[in-house]
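Presented below is the structure to which this report refers.
With one protein chain removed, the remaining protein chains of the complex are shown where they sit.
As written, the chain order gives the labels A and B, with residue 1 at the start of each chain.
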Amino acid sequence: MKRFKNLLVSALVLMLTVALCGCGGDKAGDGETITVGIPQDIEESLDPHTAVAAGTREILFNIYEGLVKPNSNGDLVPAVASEYSIDDEGKTYTFTLRDGITFHDGKAVTVEDIKASIERCADTGSGDPLVAAFSNIESVTAPDDKHVVVTLKAADTDFLSNMTTAILPAEYISGAVAEPVGTGPYMFVSRSPQENIVLKRYDGYWGEKAYIANVIFKVISNPDTIVMNLEGGAIDMFARVTSAQAAQLSDNFEIKEGTMNLVQALYLNNAVAPFDDVRVRQALCYAINPQEIMDYAFDGRGTEIGSSMFPSFGKYFMPELNDTYNQDTEKAKALLAEAGYADGLQFTIKVPSNYTQHVDTAQVLKEEFKAIGVTADIELIEWNSWLSDVYSGRDYQATVVGVDASTLSPRALLGRFVSDAGNNFVNFNSKEYDEAYSAALLSTDDAAQTGYYKQCEEILAKDAANVYIQDPAELVAINKKFTGYEFYPIYAQDMSKIRPAK
Amino acid sequence: MTGIIKKIISSILTIAVVACLVFMAFSLIPGDPAVAKLGTQATPEKLAALRETMGLNKSVPARFVEWIAGVVRGDFGTSYSYSMPVTKLIADKLPVTVILTLYSFILMIAVSVPLAIVAARYENSALDKTIQILSQITMSVPPFFGGIIITLIFGLGLKLFAPGGYVSYSVNAGRFLGYMFWPALAIALPKVAMAFSLLYGGLTTEKRKDYARTAYSRGNSTKDVFYKHLLKNACIPVITFFGMALADMIAGSIVIEQVFSIPGLGRILLTSIQNRDYPVVEAIIVCIAVLVIVSNLLVDILYRVIDPRIITED
Partner (left out) sequence: MGKNRRYDFNLILGSILTAITTVPALIGMIWTPYDTHTMNNSLKLAKASLMHPFGCDNFGRDLLSRVMEGSATTLLIGLGTVFIGVVIGTFIGALTGYYGGLVDDIFMRFNDVMFSFPSLLLALVFVAVMGSGKIQLLFALGIAFIPSYVRIVRAEYVRARNMDYVKSAKLAGASDMRVMFVHILPNTFKILLNSVLIGFNNAVLAEAGLSFLGIGVQPPDASLGRMLSDAQTYLFNRPGLAIVPGVTLIIMVLGISLLGKREK
């Protein structure tokens, strides 16, 4: 028994020693490694063609490149192709393969790889093609070993934005190689589910090489621990912190502010009561004050929007629509009374629980609706239930989410409100809108096309398709040991631009 | 000996029953994993194709037979959300949870036993009273709040560890163990207090028994009496508690993993529940059931080794 006691004491001492030695100093001070916190794990495969989640795409941005790729201004610049030309009609696109470009395994990129990649995404064998717009491709040919020609069925001057589709080795596509490799500035090293994804600088990169040798994307599934992880030195950077979290961070961190490029709104199911009545929808618009929401839940940050379009789209964005409805309780009540809800009404807002920003917004909305005698019940649901019940099943009254644009074309935002669109989850139905939208698609004149898109936006605002709120501010917290963070108008975390601060 | 064999057989049966129940529970849940997986990209054709590859279009009994046949071979199927074998997914995370649990278990014994001996030997002293009060309070601290307090004091305040600075055991075992000390402490604390008060109660009761008095009167020192006689007898009821504590610690580690950002079984379990990734959830529950049942079995065996009378009483 004496030996037992000694054993216990020594076990205790050993553990304490390990605990105190094991945690000495914070690593990554050498500037050779940066650890980036991400809110959710990336998708199962690292296949850029099948990845759908924005959180996966923004990481894969570092590994894969298309023939062209977007830069931080939102322009498309040559990547795997060193140059491209488009014929006047907008029907034939010719790409020149960049000299000496290699995949991460060292093999040279060939026109066969490009052909295989595009053909894979255009394949209609299992229903829709992987890239929807590729259904317009007539043929992909390689006249010689330096050029690839993509011919379209119908002219489309906007098609280049789809050529950001990643180029993969033909051996991967045929299934001969398991791990996909790309041509980007970073190469994949390892991953551990729910733990991390490790990337390493690719020294054979064709362009400007990355500054930092190793990037670790660490999964922080509990958003409440983000601040602790940053301050404790476990992670160096976290994109999309909330303003509350940003306010809690010390001087060791720089907060970069950009826009999230989301249309955040209270989306209303236009097909069910009470929101099948335009007056009720308008009443809700009059009840809210986007600035107040930004003040409460976002520390005053964010850009007010009045329709399904956000500022990054430049010429398409219409700030004047913000004033379609200014907060006016009396008008709201009058509209409700007119619609037969003089005694108020009650409805349920379904909110995906993993998005703190939307949950917070819903809480403020609930308070604002109280003033016009409307009771909103908040129901938090899991993201997957949101996808199946709200988005696919359209079984809801109202929901708060942010809708993003998958490509740099206004179609990505406006296409979903065409009455028979498969992704029209708000069941918006307006003949006027459908006409304006199809006119925009058919138009080859840029000014006229822009005019039609703007008309679409006006209809959405006038008909109060949804209660538009804001494009939330994107706050990136980055340790001052690093600098060079750049915002992109699409989902991308470009790690190659980040470098150690002096 | 037959008692132990009987126990082992019934444990195996129990695991089998748990496995069946788990599968049935998750087959009855509404919600389509194929819809969850495709998300905003879902089209009827894609859904049908995916259901085919996921084997969801087979009948429940057919899937059950397939599943059980797999489980027997150690194959829990393929994760919906990771498209990798569940066994592989869990194999990486299981050691984290097991080590965390064992770590807290050792901590619990290493702290509670000496404390109880000291307090019982100096019964009614100021030291005894202080330990008593502290243990009563500690008992009421839920592990996750303990974890927050530890993070606040030792992590943010004294900077003894970096909150969230988890390092995988495969990368650096030393740093791994160093970090795991703190969550283990958070899990162990309330259990230390409970084990302490049980053991303390046992020791003070045993102390007054005849055999202890006889030993004293024979001139044995207090120390000898404590270590040679009292501890062994006082330990017997505590062992049952240790067994239950071990099971509780496995559950506790799931919550604590959230506080300390540890990617263990708990993290995978929670996200899999959210993703409706049922093969993973089923496998983890079966896994935990095995851990719980095996630890109960070990306690049972230990019990019989220490006190053979149990068999006749059974």
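Note that contacts are C-beta pairs under 8 Å (C-beta built on N, C-alpha and C of every residue); 3 or more make two chains touch, one makes a residue touch a chain.
A quick note: this is a predicted structure, and the numbers were derived from the prediction, not measured.
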Candidates A:D113, A:E231 or A:E304 - the one touching the absent chain: A:E231
Residue of A:T110, A:S353, A:S406 or A:N427 in touch with the missing chain, whole complex considered: A:S353
Absent-chain contact - pick from B:A25, B:A48, B:M84 or B:L127: B:A25
Residue of B:I68, B:V118, B:V141 or B:L160 touching the missing chain in the full complex: B:V141
Hidden partner chain, residues of subunit B it touches: 10, 14, 17-18, 22, 25-26, 28-29, 124, 136-137, 139-145, 148-149, 151-152, 156, 244, 247-248, 250-252, 254-255, 258-259, 269-270, 273, 281, 285, 288-289, 292-293, 296
Interface with the undisplayed chain - residues on subunit A: 222-228, 231, 244-245, 248, 250, 295-296, 353, 359-360, 363-364, 366-367, 378-380, 382
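Here is the rule we go by: only the chains that are shown with their structure count from here on.
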Distance from subunit B to subunit A - Cα centre to Cα centre, in angstrom: 39
Parts of subunit A lying in touch with subunit B, wherever the complex brings them together: 1-2, 5, 8-9, 11-12, 15-16, 18-23, 26, 41, 43-45, 52-53, 126-128, 192-195, 219-222, 225, 228-229, 231-235, 354, 382-385, 387-388, 391-392, 422-423
Parts of subunit B lying in touch with subunit A, wherever the complex brings them together: 31-32, 35-36, 39-43, 45-46, 49, 79, 81-84, 89, 92-93, 103, 106-107, 109-111, 113-114, 117, 151, 155-156, 160-166, 168, 174-179, 181-182, 227-228, 231-232, 258-259, 261, 263, 267-268, 270-271, 274-276
